[in-house]
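Omission of a single protein chain aside, the complex is shown with its protein chains in their original locations.
Showing chain A:
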């Protein structure tokens, strides 16, 4: 396990800074100047070893960013990083991966979203600390499937099996809601107004890893 982390960190440093575009083109720079407290962890070497997209600032899902992003060894994520796959999964996962299209039910803050690649997800909240263009890696999922096969987690899947990334598209709002509050025998009508903001994600990538990269 430890050797895997070390090897990934070595692989990570091999991406030379000249391969990246100039820093002013990187989208997450917009966040730095606003001086608000950042809830999103900077990408650590244990996590973004597979990062190849040059313009992506990759962060763990905020539901578990503080715990698992900093120390993947002691992460409380269902013993997924050390356990080996069961033989039936080893047998059927290549068949699942070979089928043309896939779906995943990814969990964000405990809520499942059944998505395929290219879908738009409107989260029921405004995610703090992200700007449009950021890439989030969703590492919690309860099921992953294709037309004929479904891999179900108990309760969550091993996070080495898949790579699901979502791009932050922006923040949307809704029309103002008006709620009339009345009391009996009283002429006064109180109108409560509310207007919420929502973060929009687009599922940019859904990949199923092959068995060699999972086992190594």
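Simple rule for what comes next: contacts are C-beta pairs under 8 Å (C-beta built on N, C-alpha and C of every residue); 3 or more make two chains touch, one makes a residue touch a chain; residues count from 1.
Simple rule for what comes next: contacts and distances are computed from a predicted model.
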I want to check something: the complex is missing a chain, and I'd like its UniProt protein name from "V-type proton ATPase subunit F", "Large ribosomal subunit protein mL43", "GPI mannosyltransferase 1" or "Ubiquitin thioesterase".
"Large ribosomal subunit protein mL43"
Quick one: say which of A:91, A:174 or A:210 touches the chain that got left out.
A:174
Residues on chain A facing the left-out chain by the touch rule are 24-25, 27, 29-34, 55, 101-103, 113-124, 131-133, 145-147, 167, 169-175, 198, 200, 202, 204
